[in-house]
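One structure follows; several queries about it will come next.
One protein chain omitted, others in place.
And then subunit A:
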Amino acid sequence: MAAPIARRWFLLARRVSLPPISLAGKRCLLSAAYVDSHKWEAREKEHCHLADLASLMDKTYERKLPVSSLTISRFVDNISSREEIDHAEYYLYKFRHSPNCWYLRDWTIHTWIRQCLKYGAQDKALYTLVNKVQYGIFPDNFTFNLLMDSFITKENYKDALSVVFEIMLQEAFEVPSTQLLSLYVLYHCLAKKTDFSWEEERNFGASLLLPGLKQKNSVGLSSQLYGYALLGKVELQRGLRAVYHNMPLLWQPGYLNRALQVMEKVASSPEDGKLCAEALDVLDRALKAVTAPACGSSEAQPQEEDSQGSEELVEQLDVEETEQSKLPQYLERFKDLHSKLEALGKVESESPLTLTIQLVKEQLPTFEAEDIATYEQKLQQWHLERVHLIQREQEQREKAKQEHEARRAAKASA
């Protein structure tokens, strides 16, 4: 059952990937070589019976002894059907709530996501990823790329967006391929829908900001601007705590100020970076949205959230001017900088989505090659570690057996 699915998957990926962006609707950003699971399937794995491992784990948990990470990794390696994925999810939950929870290995997490994709359980993979506190699933960049690509191929942008938000919460935007893929997903979703709740705006803002800081080109700068604009809007409408609580963002106020600083940097820097007109438009709308009903909303909100309002005052005691009072200055600065950027010709008229697609077409193949090389090295490393762990387990077992024999002999002779 697994092999035909894998073959079908492989063929689909290969067929669609020849032009990386096919105009016929089926979008597939990563090439076949990336999504190819042959190297992973060809790895050496121990063939164990799942029922044996399950009973061993149950017995160990009953006796309140710790389960080793090797056992859970063997279990996840040997999954061969959809039902066994559910069993594995249960055992991952139990492992996370056992003394060895820190030792859940990278290769186990990678294998788990691969198995979920192989047996068509993407929603299960997403569920364990979103509830990472309970399951301990923290994939690395390669695995994130695979998962995102599977959602993009199926045009399931909602789930791909959840994956991007998870990457943002783990601050895993180190690798350029992840940055490009997530920016693509973000801009695609932003183009489709325009009105969001404040949590979505905050998540979008942070997810645009973090990869934007790493990319040193127009897309990066526009993403930074877009992110800061959204975060500034949430800051002024819901308060600073709403922005940084449980998010990888700083607690200093002034996100709109930082957006304007990005514009200043672009205006004054001699390099070629441009800012998208769409991002500037968003900043403009955000500034207008917070200035216009500022009188109305700031009266309505304290009535609902009185306690939080008083706590806001406590936090802002040291700040001389509040953000509200600085808004007219921000509007003026924005108008000046906007005209300056237009005069310098640093305003990009194309949408950020088209720019991202262009970047993806140009740069993704090189990044993919690097990623594949790192992945192969990692596979080797994981193999060595696994061998080392198996050796250690066998040595411990032999030592325990010898001690048991010695004790039995002592008892028999006594």
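Rule of thumb we're sticking to: a residue touches a chain if its C-beta (ideal position, glycine included) is under 8 Å from a C-beta of that chain, and two chains touch if they have at least 3 such contacts; residues count from 1.
By definition in this document, contacts and distances are computed from a predicted model.
*Asks:* Of the candidate names "Mediator of RNA polymerase II transcription subunit 8", "Distal membrane-arm assembly complex protein 2", "Mitochondrial ribosomal protein S34" or "Myotubularin related protein 6", which one corresponds to the UniProt protein name of the undepicted chain?
*Replies:* Answer from the record: the omitted chain is "Mitochondrial ribosomal protein S34".
*Asks:* Among A:Lys39, A:Lys59 or A:His97, which residue is in touch with the absent chain?
*Replies:* A:His97
*Asks:* Of the residues A:Asn246, A:Ser325 or A:Ser413, which one touches the chain left out of the display?
*Replies:* A:Asn246
*Asks:* State which residues belonging to subunit A touch the missing partner chain.
*Replies:* So the residues of subunit A touching the missing chain come out as 96-99, 101-102, 132-134, 138, 169-172, 210, 213, 241, 244-246, 248-251, 311, 314, 318.
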